[in-house]
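Okay, so here's the structure we're looking at.
Removed from the display is one protein chain of the complex; every other protein chain stays in position.
Here the chain labels run A, B and C in written order, and each chain numbers its own residues starting at 1.
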Amino acid sequence: VPQLTFTQSFTASLYDIDAAGVMFFAHYFRHAHDVYEAFMAGIDQGLPELIRQQRLLPLVHSEADFLRPVRHGDQLLVELQLERIGNSSFTVRYRFINAADEEVARLKSTHVLLNPEGGSPMNLPEALRLRLTEYAV
Amino acid sequence: VPQLTFTQSFTASLYDIDAAGVMFFAHYFRHAHDVYEAFMAGIDQGLPELIRQQRLLPLVHSEADFLRPVRHGDQLLVELQLERIGNSSFTVRYRFINAADEEVARLKSTHVLLNPEGGSPMNLPEALRLRLTEYAV
Amino acid sequence: VPQLTFTQSFTASLYDIDAAGVMFFAHYFRHAHDVYEAFMAGIDQGLPELIRQQRLLPLVHSEADFLRPVRHGDQLLVELQLERIGNSSFTVRYRFINAADEEVARLKSTHVLLNPEGGSPMNLPEALRLRLTEYAV
Partner (left out) sequence: VPQLTFTQSFTASLYDIDAAGVMFFAHYFRHAHDVYEAFMAGIDQGLPELIRQQRLLPLVHSEADFLRPVRHGDQLLVELQLERIGNSSFTVRYRFINAADEEVARLKSTHVLLNPEGGSPMNLPEALRLRLTEYAV
């Protein structure tokens, strides 16, 4: 099984930075979701199509450790891997790395697949599970 | 006809402020929309119910003059009035006033009522027009 | 010692809701921070003054459990309490409660007080510790 890492870069923008001069903590979650959307578009049909089919994958948990401050103009690489793949849920791990190759933040988000009727958890389709497994830690 | 003004206050938050130390311009539009939502909830059924009924009022134009910088912790009063009420559209005016009673920004947004079938403009309901007229400049 | 809870309410706005029809997860962190800013303004000098004095309290960890979907127009009460008060750090807990009195989300954020010179952790001032303790779980 290959051990892949999905990566995407961004530059901390004027409005990512708050009145204390560093990236506002909630914006890390927003940037992580941008990476997740790009990842899902590559391995599956992408979120817009999943939502159209009512195959919703809401977050049930998310957490972050903020290790170093991020300043305006900092270039960050985000590395996405799958930390856990369960029957109906999976946990995505994001590492934010700066230009000095330091880890500035580490995030995790757990998504669960809901049944369109009723909203209870349902098993991940086998095709999706296989693609996710390629990116397992 | 009464000449009413709808008002709402907020304090410029940590994340309203950007890396240049002042409120990021796009956040004025966000705050103006918060005032618009509260206004519409008071004079009509509110946006959630309008959207449920597919009576959509999208913005077709918006503009702003930024007159003075806003800093972290500044307390701002937003005054909403109707600048123009047309057959199928209306223009809302927002004045942002700081604690020294100075106007810090002036915004305008034009909304148009769309027909659920087809999406072409349709006449404003008479009840809505009457309520809007109370807040006309 | 009194057992206080700081509370603040908000209504889920048009732009809190995402393409899946529910409140976007990063916006919970933003709303929690609004409550934190109001809380700190009440018990201490408030964040703008703390930042001016270079007494920074950055977040080092944050996490959330999302228990129920939030829809456009939902009225939410946020209850803030202190889960832990350490020497140089404290953990704030936020419970988001809907109009049916159901807990829809639970967040935690850990802040650490940094020394203006050097940025290493420093002891919380006794006055701040005492005020925080009033809101301890």
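Following the convention adopted for this analysis, a contact is a pair of C-beta atoms (placed from the backbone, for glycine too) under 8 Å apart; a residue touches a chain by one contact, two chains touch by 3 or more.
Note that the structure is a prediction, hence the values are computed from the model and not measured.
A.B. asks: In the complete assembly, which of C:18, C:44, C:65 or C:79 touches the absent chain?
C.D. replies: C:18
A.B. asks: What is the set of chain B residues that contact the non-displayed chain in the whole complex?
C.D. replies: Within chain B, the residues that touch the unshown chain are 19-20, 22, 24-27, 29-30, 33, 47-48, 51, 56, 58-67, 69, 109.
A.B. asks: In terms of residues, what is the contact footprint of the unshown chain on chain A?
C.D. replies: 11, 13-15, 30, 33-34, 37-38, 41, 46-49, 51, 71-73
A.B. asks: Considering the entire assembly, which residues of chain C contact the chain that has been omitted?
C.D. replies: Against the missing chain, chain C presents residues 14-21, 24, 26-27, 71-72.
Keep in mind that, in the parts below, only the chains that are shown with their structure count from here on.
A.B. asks: Let me have the rounded angstrom distance from the C-alpha centre of chain B over to the C-alpha centre of chain C, please.
C.D. replies: About 28 Å, centre to centre.
A.B. asks: Express in whole angstrom the distance between the two chain centres, defined as the mean CA positions of chain A and chain B.
C.D. replies: From the centre of chain A to the centre of chain B is 34 Å.
A.B. asks: Where in chain A do residues touch at least two different other chains?
C.D. replies: Within chain A, the residues that touch at least two other chains are 19-20, 24, 26-27.
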